[in-house]
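Only one protein chain is missing from this complex, and each of the others stays in its spot.
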Amino acid sequence: MRSRRRATVIACFLAPSLLIFIVYRILPLVWNVVLSFEYWSPLHPATWAGLDNYQEMLQDDDVFWLALWNTLIFLGSQPVAIALALGIALLVNSDLKGASVYRTIVFLSYPLMTVAVAIIWHWMYNERGGLINYALRQLGIIHQPIAFLDSFAWALPSIIIANTWQVLGFFMIVLLSGLQNIPPHLYEAARVDGAPAWARFFRITLPMLRPSVFLCLVIGMLNSFSAFDLIYVMTNGGPGHATELLITYIYKQGFVSTRFDYAAALTVAQFAILLLLTWIAHRAVGGNAGAIE
Amino acid sequence: MRKLWWRHAALIVISIIMLAPFYWLLKTAITSENIYEYPPHLLPVRPQLFNFVDVWYLIPFPRYLFNSIVVSLIAVAGNLVLNAMAGFALTLPFVGRRSVIVLLLSCTLIPFQATIIPAYLITAHLGLLDSYLGLALPLLSTIVCIFIFKASFDAVPRSLIDAARIDGLGEMRILLRVMLPLSTPAIATNIVLSFIWSWNNFLWPLIITRSQDMQTLPLGLARFLSYMEDTTGALYAFVVMVLAPGLLVFLMAQSAFMRGLTTGATKG
Partner (left out) sequence: MKRRTFLAGTAATALTTPAIAQTSKKLTFLSWNIVDQADLFKTWFAEFGKLHPGVEIEWLDKKGPDLPPFYQTQLAAGTPPDVVDLQGGIGVEYAAQGALLDLTPYLAKQPDVKARFNADYLGNWVWEGKNWLVPFYVAKSLLFYNKSLFKKAGIEAPATSFDELLTQAEKIGAGGGDQTGFLTLNFDWLYWALFRMNDVELLTPDLKQPAFDTPKMIETIERLAKGTAGTAINKISWTGRWVEPLGAFASGQVGMLNAHSSAYFFLKGQGAWINPDTLGVAELPGNWSVPTLHGYGISKGTKDPDLAWAFVEFCTAKKQAQEMADNRRILTGYTEVDDTLMDRIKGQEPLAYAVLKTQLEHTDKLCGNWPLPSDSRVKDAFYPELQNALLGRKDAKTAMKEASRKVARELRRA
C-alpha cells in the first residue's frame, strides 16, 4: 500500500520533466531517425530512401568528414582547457588572499550570452580595431596584421580560444570543488612519507579528481558538439569549411540547402558518435561514471 | 612568502587575460572615434554614452528587456519546481530508475538545432506560438540541474529523512521541509543556470516569435545588426546592455551558486 503510494508520488514527480524531455528531445530524435531513411522536405511528401542518405554521408561527402575532423579537433582542445582550468584551480585553491576575487574574474565569462561572446571575439580578432592584432604587432611578434577568422590556418584555433575563454571558469569551479573534497589527511600522510609535491599531485590529487575531470570531459564533449552560436556569428563555418563543425553543417544542410532528410542522417550520426564517446569516457574512468549518477 | 608572491603574479596575469575582452568591449562601446582606425587607442578617446542613446532609440529596448525577464522568470520557476521534484524522485529507489537516468542523460546528447522543426510543430500544436510559455517551455526543465538537485539531496543525511518519515511526513513535505532548506546552494545554481540559459537563448525565440511585442533581447541583437552592421561602437554598447543583467544576476548569487555547482558536480 505504502510502496504503491510512493510509486505514484515518484511518477508524479518525474512526469512533468520527463514529458518535456520526451516532447522536446526524444520525439525530435525519433523524427530525425525516421527522416534519415526518407526523402523529405516541407511540402514534399516523404518517400522511402533506405540507406541513401547514410551512403551519401559516408562515401560521397567530404565536408561531413571534414566537419567531423574539425569537431574532433575542437573536442581535443577541451582536455587542454581542462588542464588550464586545473592549473588555475590549484592556484586559487588555498587561503590565498583574494582567491575569491580571482575565482569570480575567471568565471565571469561563463554566464555571457554566446552570441555576444562571438561578437566580442570577432571584434578582438579584427585586423585594425582588434586588441589581439594590435598587441601582437606592438610586441613585435608579427609585422603584418593577421586576418585570424579569414585564415584557413588560424580560424579554428581562434574560435577554440574564444570558446576556451568562455568555459574555462566553469571547468575551474568544477575542479575546485573536486579539490576541496579531497580529505587533507591524505596529503599529510604523503608528506610524512616524504613524497615530493609532484608525486603528491600525481598519486593523490589526480586520482581523487577523477569524477570532476570526468564531468568536465563530458561537458566539454557536449560543448564541442553544440558550439553553434559561436561559429554561426564568427565565421559561419568558413573560410571554406575550415571551421565547419558537425552541428553547423547539420544546420546548413537543413535550413540553407533545404535538405532536412540528409541533415537528419547527419544528426543521427552525431548522436551515435556522442553515445560512443560517452561510453568510451565512461569506460576510461573505470566503468562507473559516478560523477553524474 | 616568496611562493605566495609568485601565485599572485600568475593569477594577476590570468585575470588580465580573462578581463581583456571585457575591457575592449567597454572601451569600444563608449568611444566616439572611428573604431577601424589603426593603431587603436588603448584608452577611450573622448568617452561618451552616445552609443547607448543610439541603441535606446533604434531598439524598443525596454520591451525586449521585459520579455526576456518574463521568459527567464518562467524558466527559472519551472526549473526550480520541476527539477527539484525530479531530482528528489531520483534519490528514491524504484523500478526503472536506471533506465530513467540513462534516458535523461541521452537527452543531453541531442542538439537543439536538429530539433527545430518538430519542436516548432509541437509548440504550434499546443497553441503556444508567439507566447511567453511557448518561449520558455523547452527550457522548463534541464537535465544538468536535475542532477545538481539529486546530488544535493543525496548528501542529506539518511537519518534525517528517516526521522521525518517516522513523523509521518509525506514525500512532498519531506521535499519541502527537509530537502530544500538544506539545499540552498543547489537552488542558487538552478536559478543562475536556468536564468543564463533562458536569457541567452537565440534560435528558439527567433523561430517561434512573430510579433514585435514578443521579441527577446538576443533577437534585438540580430535586429540591431540589421540596422547598423558591425561598423560602429553602438553595436558594442548594445552588447554591454544585453550582457549586464545576466552578469548582475550572477554576481548577486555567485557565492551560493558556486557552492551549489560544486556539490552538484562531485558528490553522490
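So that you can tell them apart, the chains are marked A and B in the order they are listed, and the count of residues begins at 1 in each.
Here, contacts are C-beta pairs under 8 Å (C-beta built on N, C-alpha and C of every residue); 3 or more make two chains touch, one makes a residue touch a chain.
As the structure is a computational prediction, the values presented were derived from the model and not from experiment.
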Among A:Ile26, A:Leu96, A:Ala147 or A:Ala190, which residue is in touch with the absent chain? A:Ala147
Residue of A:Ala15, A:Val34 or A:Ala281 in touch with the missing chain, whole complex considered: A:Val34
Touch residues of subunit B, complete complex, unshown partner: 36, 116-117, 120-122, 124-125, 127, 129-130, 203, 206-207, 210-211, 222-223, 225-227, 229-231
By the contact definition given up top, give the residues of subunit A that touch the hidden chain. 31, 34-35, 41-46, 60, 63, 127-128, 147, 150-152, 232, 236, 238-241, 251-252, 254-260
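In this section, only the chains that are shown with their structure count from here on.
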In whole angstrom, what separates the CA-based centres of subunit A and subunit B? 16
Residues of subunit B touching subunit A in the complex: 4, 7-8, 10-11, 14-15, 18-22, 24-25, 28, 35-40, 82-83, 85-86, 88-90, 92, 94, 100-101, 103-119, 122, 137-138, 140-141, 143, 146-147, 170-172, 192, 196, 199-200, 202-203, 218, 221, 230, 235-236, 239, 242-243, 246-247, 249-251, 254-255, 258, 261-263, 265-268
Spell out the residues on subunit A that touch subunit B in their complex, using ranges where they run on. 6-7, 9-10, 12-14, 16-18, 20-21, 23-29, 31-32, 42, 88, 91-92, 94, 96, 98, 100, 102-109, 111-116, 119-124, 126, 128-131, 134, 137-138, 165, 168-169, 173-174, 176-178, 180-181, 211-212, 215, 222, 225-226, 228-229, 247, 250-251, 254, 260, 263-264, 267, 270-271, 274-275, 278, 290-293
